[in-house]
Structures are given as structure tokens and as C-alpha cells.
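Every protein chain of the complex appears in place save one, which is left out.
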Amino acid sequence: MRVFSTSLAVALLMTATAAFAAKDTIVIGMQDEPPVLDPTQNAAAAIDVIFSVNVYESLTRIGEDGTVKPSLATSWTIGEDGKVYTFKLPKGVVFDNGEKLTAETVKWSFDRAGAPNSTNPTKRHFGNIARIDTPDAETVIIRLKAPSSLFLSYMASGGAAIFDPKSADNNKSTPVGTGPYKFKQWVKGDRVVLEKSTTHRDPSKAQIRQATFKFVPDAAAQVPALLAGDIDAFPTIGATETLDRFKSDSRFQVVIGSTEGEVPLILNNNKKPFDDIRMRRAVNHVIDRKSIIDGATSGYGLPIGSHFPPHHPWYIDLTNRYPRDIAKAKELMKEAGYANGADVSLKPPPFAYARRSAEIVAAQLMEAGFRVKIEPVEWAQWLDVVYKQKNYDMTVVAHVSPWDQDNYTRGLDYYYGYQNAEMDALMKQALVESDETKRKDLYGRIQRKIADDAVHAFMFQLPRTGVYAAKLRGIWKNSPVSVTDLAGLRWVD
Amino acid sequence: MSRDGLIMRCLKQRNFMIGLALTGIVLAAAILSYFWTPHSPTRINVPGRLAPASGVHWFGTDHFGRDVFSMILVGSRNSIGVGIVAVSIGVITGVALGLLASAKRGWVEDLIMRMADFTFAFPAILSAILITAILGPGTFNSILAIGIFNIPVFARITRGAANAILARDFILAARAAGKGRIRITLEHVLPNISNVLIVQATINFALAILAEAGLSYLGLGTQPPDPSWGRMLNESQTFLFRAPMLAIYPGAAIMIAVLGLNLLGDGLRDALDPRLARSR
Partner (left out) sequence: MSPSPASWRGREYERPLPRAQPIRYNGAVLMTSFALRRLATFIATLIATSLVVFLVLEVLPGDPALLMLGIDAQPDAVAALRAKLGLDKPAVERYLVWMAGMVRGDLGISHTYGTSVAELIGERLVVTLPLALIAMTLTTIIALTLGVFAASKHNTIGDYGVMTATQLGIAIPNFWFAILLVLLFAVALGWLPAGGFPGWDQGPIALKSLVLPAFALALVQAAILARVTRSAVLEVLREDFVRTARAKGLTRTQTLWRHVLRNSLIPVVTIMGLQFSNLLAGTIIIENVFYLPGLGRLIFQSINQRDLIVVKDVVVLLAAKVVVINFIVDLLYAVIDPRLRTQR
């Protein structure tokens, strides 16, 4: 009896302390500010980081392990050889403005995204939709033109968020969604504030009452902001060389993980000299991943040998496919008719990881007789010259979309300039295959094929280098998608 | 005035001597860098990155393990080169336009001067950013951007000084002797305004170095792997916590070069125009 009362007292005491002391707000630091707040208008990743999952919800979502999880759709069934998806919506879903969400709202959102005059950045995800039916308010039936094993992943993206028709046009500045958080304020150039939604269908879901996303573009300014306690969490800190300082400070926890961003030294397969596989393999034999990773990411990037994220269970380590061997590279170059070396340009866009790895890899390639001219371009020029006109030999850019191996089947119209019938066949199979074991095998063969053909020289996976207050829990180590799951975060004492 | 007298006056100027010494240091660094640097300024050695100053690396190493002292030495070439070419563009074109304006007068003069005014109303740094956005970043394009904005400076000065000379008596005498406008301009006007131009060129040389550093700092000037003081400053900013000295060396180098040229220009001006020197 006595024991009982003591434990009761302790329990009461604990509740009381929790009510008084527990912190229920959070300030999250991020490097880039979104230009607009609507993911169906602009491809900026910063929009997803703040709003996807938290304010805007899609039918599905991607979990920390990269798998598809229910979001607005509580369940779904797939029928008719993978061509018909039936999603079930929960009852009582309301938008922040009080409007109700029904199957019609979903249909309206997808029709808008796939319309001929749509400017949705993920428009190509909707081209495969043949028809959308809404037999009742809680059921959405989507018929596809062809089966797609990636359809459920596509439906998780910010571009596939479900908007309320009445407020959709204003979402660029005043987001209205169905998520556990609602938009409160955007102070341009400084911060976005979200607060816990009072109308969410599951009121117990979120624990943090108010979340502030603070923009600190200057890598040097991120450190003092964290040290001063102005910022509680910085999931992707820029000044990676300062992480050691946080590791030894008990007020912080440093969480290093992986992202979906593969960073290859991209080679133009449709232009001399890299139209010759021997030249591409020569480059692969030259690059020294350790130096690149140390110099460009302070050693936190993970080496990769093909186009696949290392945190995924289907990943195959192909980093030893082309061991570093300058003599071998020179031999290959000689065979290809470049005994005297080759003149190549390298056009990195203005991102720190790209500019830095470009400088290091250029120096390495010089050792083997490549005469590399670094021609840095700003992003608009990169899109124009490299991406659109394909006027480049080499470039560096992270590929952050999940399941983007289908880039290797986009043919000569795509800036890789890579076309291969075997790859096309593998990818086609992988996209329609519904059996997970067979898909795993297919993606294994795709990884090997990309490495065998030395399409690019794969360098590293962009790291997720986060610094968080020691008492914060529910942090994602890896980020298969660029979202911040606020509802999963909580403070402990 | 006699040339000997001028040199003596120059040597008596404290400003001139200090300026000469500082400019000499920068020039010497540039020349030296062609023959010798302690290490290769482009050699990347990632394991040895962000090393502090030592006997091996006098100014330490940067984020790629490159020797900062060697980069500073070689970087001087870049600053001097950009300065010389950009100012030359300004002097050659500007002087030609200025002389044309003062020789022709009338609508030619009006047009040239209005164009100069217009260039001035346009924020220079903004125009430079636009020029490099169109032509792409790089040494040559930044020279062009800086050079273009030197043209109106020299056009105005030339015109003003030339008009003053043209009003003098000995021009009337030359004209009476049957000399044409072009001959008068080349034989009498140009030699008489050269002092003013030399002083202005020295000062604009300093300004061009500052401008190049600014453009490189924004990432629009000289591109890697060629070392550039402005870009070194930009890169150092990320590492302010780990290696604050990386931000000190290139800035100090810029300051020495600019200070030297400014003092040289001031000294020259005072030596050339003693009346002015008294008032200063």
C-alpha cells in the first residue's frame, strides 16, 4: 500500500515537473529559405523541409527507412496487375481553414497537377494516371496507364500534396493543409513559424507546440547560433569541419547520416572523349574517393560506386569496381587514342560540395594526363548550358530524388547522353515488377550495369550532418526524403 | 619643369616613397612567383588541410591543404594583371574619346559626355555583376567589366584637361602656324595632359584591384585553380572558426597593394603640382 502511494506521488510529481519544465517549442536551423511556400509551384527542397508532412499531406509518405507509409490514405489496395490503386481516406479530415477533405478534393488536386497547363514540378508523376474515380467521400480509385512500382512513392512527394480548392492559389504565401501543424508566420529572410494544429484528426499526434524554422545561410554563422542556444537543431549544418567541437560538448548530440543525394562526377556519354567507355573507365580508375570526401564533406560523405543510396537495404558496394590505378588509367587512355592526354572541361554549379569536389577531382585527373579546365557556372547557366544544351564534358551535381535510376533510360535527350538497350529493359522490368525479391534483384543488376558501363565516376553520398540539443528525441538519422517530421520530435528531461 | 627636378621632388615625397616600397613588394612577389614559390599553389593535399602556420607552410594551408603563402604570391599576378589590363582599356578608349570630344566640340562632345554621365548613373558593381552573368564568370570578363567603367573616368578627365590646354596661348600660336586639329591634339595637348592621366591611372589601378577582389569575392572573378585574393577571402569565410588566419592574409595583401598604389598616386600628384601639395 505504501509502495503504491509513493509511486503515485512520484508519478504526480513527474507530471507536475513535466508540465512546468518540459520545453514545447523548437527552433530548427536550415541553410536555404524557400522562395515560395507551395511545393506544387516550385521545386525548391526547402519547401518540403518545412511544410511536407507537417502542414501539407499527401496520400502516402516516406518513412525514415525509405519505405512507403500511410499518410492521408490510411490504407490502399492494388489490383488488376498493378494498374488500379484504391485508397481509403479517414473521416473528419479538415483543412486549417475549416474546409473538409473528401475524395473529390484528392481528385481535384491530381487533376490540377496533371492538367495540360499545369506547372507542377512533378507533373511527370501524373502522366501515367488514366482515370480517377470517387465512388464515395472516403474512397479514391486511381487507374494507371501502365503498372508502376514507384507510383506509391511518387504519391508521397510534395508535388502530390492534397490542397483545398478554395485556398490553393494562396498557398504560395499562406499555406493551408491538413497536417498536424499549421502555418503561423513567414518573416522573409529570417524564419517560418508553424504551430500545432487544433483541428487535426489525431490531436495527440504532435507534442511540440510551436516550431520555428530559422534560415542561417552563412555556414560560419550557424555555429555561434547553436552555441548560444538560439537554435535547437540544425539537421544539415554547413560548416562540417566544426562538428568535432559539438561532439565534445555535452549540450549537443551530433547525428551523422545519409541522404538520397548521390554525387557523381557526371560524364557526357554522348561527346568526345567520354563517348568512349575506356575513357570513362580511366576516370573511374583515377578518382580517389577518400580525398574527395575529406576535402568536400570533411570526411562525412559515404563512398559510392554506383547510383544507389548506401543506407538502403538493396545497396551493393561497388566502390572497388575500379580500384585507384593511374597506370591502368593511362593505359586505357592510350588504347582510346588519348596517349597524350585529353582536354576536358568541368562545369560545377555553385554548391559548396560541387565546387569543392570539382577542384579536388580536377587535380586528381591531372595526374593521369587529363588537362582539366574548371569552368564554374551559376545555377541558371548550369541548367541552360549543361542540362539543356548538353554542352559540357564533366560536371558535378547531387541527384536527390529517390528512385531516380530511371535517369539512365532517358536516352540521348537527357544530359547524361547515355543510351543502352539492356539498361532500358532492366529498368522497364523493375518499374512494373511487384514482387519485392525480384525487384531487389533487378535493382542490383541496375546498380552493376551503371558501374560496368562507367556511365559516371561515382564519388559519394551527400551526408546529413546534424547537430541537435542533447535533450531532443525523435531525430531522423538518415533523410531518404527532405522532410522534417515535427510530430515525431519530443523533448526529454 | 625639368625631368630631373620631377624625380627629385618625387623622392622627397614621403607618400611617394612609401607607396613605391609597398608597390615594389607586390610587384616583386609577382615576379618572384614566376621563378619560385615554396610549394605549388595548386597542389591539393587533403590530409594536410587547414594546417596552422609552420616552418613548412609559412601561412599554413587552406581547406584543400594548399600552401597559402604560395597562393598569395601567385595571386598577386592576378591582381596586377587585372589592374593593368582594365586600366589600359579605360585609358586607351577614354583618352581617345576625351580628345575627340575636346577636338570636335559641338554635338560630338555632348554625346560623349552624356554617355559618360549615363554610365555613371548606373551602379557600377551591378553592371559588373550583369556583365559576368551574361558572359560567364572569369578573369577576362571581370577585366572587361572593370575596364568599361574606367572609360568614362578617363574620358572626362581628358576632356577637361584638354579643353584647358586648348585655351592656352601656345595653342593659338600653333594654330597660326597652320597646324591642324589632329596635329595639335597629338603634339601639344596629349603631352601636356599626360601628368594628370598618369596620376589618375595609378589611383584607378588601385580601384581596379579592389573591384577585382570584390567580384572574385562574389565568385564572379578569377576561377579556380588560379589563386585569387578575393576568392581566397570568400573561401575563408566558411572556416572562420577553424582557421581565422585564412581570412587575414589575402585581405592584408589586397590592402598593401591598394595602399601602395594610392600613396604612389598621391605622391606623384603632389610632385607634379607643388601648388596642390601645399594645400594638402
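When the chains are written out, they are named A and B in that same order, and each has its own residue count from 1.
The rule we apply is simple: contacts are C-beta pairs under 8 Å (C-beta built on N, C-alpha and C of every residue); 3 or more make two chains touch, one makes a residue touch a chain.
Quantities reported herein were computed from a predicted structural model and do not represent experimental measurements.
Q: Have a look at A:T25, A:S173 or A:S434 and name the one touching the chain we're not showing.
A: A:S173
Q: So one chain is hidden, and I want to know which residue out of A:N42, A:T178 or A:N268 touches that hidden chain in the complete assembly.
A: The missing chain is touched by A:N42.
Q: Using the touch definition from the top, which of B:V95, B:I143, B:I203 or B:A271 touches the missing chain?
A: Touches the omitted chain: B:I203.
Q: Could you tell which one of A:A380, A:L412, A:A470 or A:V492 touches the chain left off the display?
A: A:A380
Q: I need the residue numbers on chain A that touch the omitted chain, in ascending order.
A: Interface with the chain not displayed, on the chain A side: 35-36, 41-44, 116-124, 127, 172-173, 187-191, 215-218, 220-221, 224, 228, 378-381, 383-385, 387-388, 401, 404.
Q: Just checking the interface: what residues of chain B touch the absent partner chain?
A: Listed in rising order, the touching residues are 113, 117-118, 120-126, 129-130, 133-134, 146, 149-150, 152-153, 156-157, 200, 203-204, 206-208, 210-211, 213-214, 217-218, 230, 233, 236-237, 240-241, 244, 247-248, 250-251, 254-256, 258-259, 262-263, 269, 276, 279-280.
Assume only the chains that are shown with their structure count from here on.
Q: What is the distance, in whole Å, between the centres of chain A and chain B, each centre taken as the mean of its C-alpha atoms?
A: 47
Q: In their complex, what parts of chain B are in touch with chain A?
A: For this pair, the touching residues of chain B are 42-44, 46-47, 49-50, 63-65, 133, 136-138, 219, 223-225, 237-242.
Q: Touching residues of chain A toward chain B in the complex: what are they?
A: 218-220, 223, 238-239, 241-242, 245, 290-292, 294-295, 350, 352, 355-356, 359-360, 362-363, 374-378, 381
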